[in-house]
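All protein chains but one are shown at their positions in the complex.
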Amino acid sequence: MIQEVLRSLFKKPVTNLYPAQKLEMADNYRGKLVFHASKCIGCRLCMKDCPTGAITINKVGEKQFEAEIDLGKCIYCAQCVDSCLKKALETTKNVELAQLDKNKLKVVFNAATEGQAEKQA
Amino acid sequence: MLNSLFFILVFPGFLFVSFFGLVAEYVDRKIYARLQNRVGPPWFQTFADFIKLLGKEDIVPCEANARMFGLAPIFALSAVVTVFLYIPIWRYDAAFSFNGDIIMALYLLTIPTLAFFIGGWYSTSLFARLGSVRCVTQLFAYEVPLFMSILSAALLANSWSLRDIANFYSLRPAYCLFNLLGFAVSMVALLGKLEKAPFDIPEAETEIVAGAFTEYSGRLLALLRLAIDIEMVVGAALFVAVFFPFALALGAALGFIVFIIEVLAVVALLSLMRTVVARLRIDQMIDFCWKYLVPLALLQLLINLILKGVLV
Partner (left out) sequence: MHNSDKFNIPLGPQHPALKEPEGFSVALKGEKIMGMDIRLGYNHRGIEKACEERTYIQDLYLIERVCGICSHSHSTCFVQAVEEIAGVQVPKRALYIRTLIAELERVHSHLLWLGVAGHEIGFDTLLMYTWRDREIVMDILALLTGNRVNYGINTIGGVRRDISPKQIEEVYKGIKTLEERTRYYIEVATQETTIIKRLSGVGVLSREDALRLDAVGPTARASGVNRDVRRDDPYAAYAEIKFNVITDDHNDVYGRTVVRVKELMESYAIVKQCLKDLPEGPITVKVPRKIPAGEATSRYEAPRGEDLHYVKSNGTEKPERVKVRAPTLANIQAVKHMLKDRYLADMPIVIAAIDPCFSCTDRLVYLSHCEPPKGVKQSQKRDCFASLAMTSRFKNAKVMSWEALRTYSIEWHRVHGIDFSELNNTFRKRLEKR
């Protein structure tokens, strides 16, 4: 044991200094959900399968849908991604979702936000 | 008079030794962390902890004896600070000295343990009471080998004064080699005194929460923790003064720096020792002390008695 601890003294520590040094998540990590309004057909299978009722699909116009996702309720199981027939839902690697304001955890995705996201990208 | 006050309050007394104690705690924690392949705390962590605790509310359990509960940390702190005044730091002379001060130093180093006992006992919490009983049970096991091994070094130097002992060994560095066994024994005993693994039985957190300190919070806890830090420095400084007082011959400035480094090296050795062991049970601890440490300390005593006959 003593050799091992002495060796550790001269090794680089393995601790990740988290906020300063970000971790790279695996590509298929189940982080924050993203909804593509243009692909949605309003079948609401995701709403039916969601274990916590975190996702709500609202009809906003003719063949126009928006999704309201409560990140506070979401358990990041990504069942909705599997359930969606049109691949309108997607997980991202984003895991830094903590908020001081509970209301900010409710995220709305619709045609407008989709346009913004594309512009940013 | 003014001189004495300066010695007691500023250097090498309360202010300096508190600062040094917190630095030593940082060294201990940092090395402990690095040995475990962790990063460890930043340099200001111990100071930040101390200041934070000072700013917190003191909670005294309503069933506790408030006076004894509050006095125990102050007893502990004042006892350990006093010891440091008698340890020769960077010159042949300590701040205060008289023949027999080594006995007083060892005696004063026992006070914190008794203070923890009193504080724990009067806080009336079950965990604290168990912890304080363990404190005292353990005291009887490590104190005997600690006294024997340190006093056998004093025996060889033919003096009961820390200053004279330090003088004796710094003039004859080779004699220190005879005391290596005693040094090893007292290091292990010091682990018991400081309640660090494998002898952290009185504050074994997975068994009795925080032992005698369970009910302490705020300023009183800060003082207790400071007392333990200072106890660590004072213990290490005492060992340096008795077993390796080489720094004294090097002059004021360099001698002081070497002394500090030596003390921190002893602290580092303590943290290495606690990294590689599991906590013992109280019965195993007492067995270990009486079956192995005491005979080894006796052996050291015997060696020094023979050496004294041969050399002096």
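Going by the order they are written in, the chains are A and B; count residues from 1 in each one.
FYI, a residue touches a chain if its C-beta (ideal position, glycine included) is under 8 Å from a C-beta of that chain, and two chains touch if they have at least 3 such contacts.
These figures come from a predicted structure and were not determined experimentally.
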Candidate in contact with the missing chain, chosen from B:68, B:184, B:276 or B:307: B:276
Touching residue (missing chain; options B:5, B:54 or B:126): B:126
Residues in subunit A touching the chain absent from view: 1, 4-5, 14, 25-26, 28-30, 48-51, 75-79, 82-83, 91
Footprint left on subunit B by the chain that the document does not show: 35-38, 126-127, 129-130, 133, 197-198, 200-201, 204-209, 275-284
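Everything that follows uses one rule, which is that only the chains that are shown with their structure count from here on.
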Centre distance in Å when subunit A and subunit B are each reduced to the mean of their C-alpha atoms: 53
List of subunit B residues in touch with subunit A within their complex: 31, 33-40, 272, 275-276
Complex interface listing, subunit A residues touching subunit B: 1-2, 5-6, 8-9, 11, 13-15, 17
